[in-house]
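Excluded from the complex is one protein chain; the other protein chains are retained at their positions.
Now for subunit A:
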Amino acid sequence: VSLSPQLCALMFSWIRASELTFELPDNAKQCFYEDIIIGTKCTLEFQVVTGGHYDVDCRLEDPDGTVLYKEMKKQYDSFTFTASRNGTFKFCFSNEFSTFTHKTVYFDFQVGDDPPLFPNENRVTALTQMESACVSIHEALKSVIDYQTHFRLREAQGRSRAEDLNTRVAFWSIGEAFILLVVSISQVLLLRSFFSDKKTTTTRVGS
């Protein structure tokens, strides 16, 4: 069994997943592009990790400009599609609705399936039991890693909210104590000022 050139070509096609976490400033829009071959099954997953109300606008367009997916103010979503034609697909994240909060966005764009581990994956004989057991364990572990990533992002979100709350509690407590003191002192001063005026009028009436 000799390796055909087509097989060699197959393994060089870069079918892979790209996952990135980036910061999206307020009133900003960030677009990513990828060249996809027709018929490839692709999945786009995104999640907002920190910032404001934890939402972002997302939009996915095909090479013709047709909008395949459009959602406003979404915290997390997953979208699977099959490329209907060859070309550059574009997806954008927009934080234009926000005036001062920066958002951190995570996305995972999976194009096609993972590349096979071996050059001679398309062999004549079937996989042995051990090998197919290894393949199923590999798939299961991949989904474990995927769940771990989502758990980590949700934990980061929760932690960011908790730290926000902590800072807010500190500031508001100090602020409130200060306001309390200012209000009570000014109340007393105001009352004193009322009685000081009244005293001069009574003396005038008396004399």
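Following the convention adopted for this analysis, contacts are C-beta pairs under 8 Å (C-beta built on N, C-alpha and C of every residue); 3 or more make two chains touch, one makes a residue touch a chain; residues count from 1.
FYI, contacts and distances are computed from a predicted model.
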Complex minus one chain; that chain's UniProt name from "Aspartate aminotransferase", "COMM domain-containing protein 6", "Transmembrane emp24 domain-containing protein 4-like" or "Ribosome biogenesis regulatory protein" is "Transmembrane emp24 domain-containing protein 4-like"
Among listed residues A:Ile38, A:Met72 or A:Leu141, the absent chain is touched only by A:Leu141
The one residue from A:Thr66, A:Thr82 or A:Gln187 touching the chain left out of view is A:Gln187
The missing chain sits against subunit A at residues 1-3, 8, 11-14, 16, 18, 20-23, 30-35, 104, 109, 117-120, 128, 130-131, 134-135, 137-138, 141-142, 144-145, 148, 151-152, 155-156, 158-159, 162-163, 165-166, 169-170, 173, 176-177, 180-181, 184, 187-188, 191-192, 195, 199
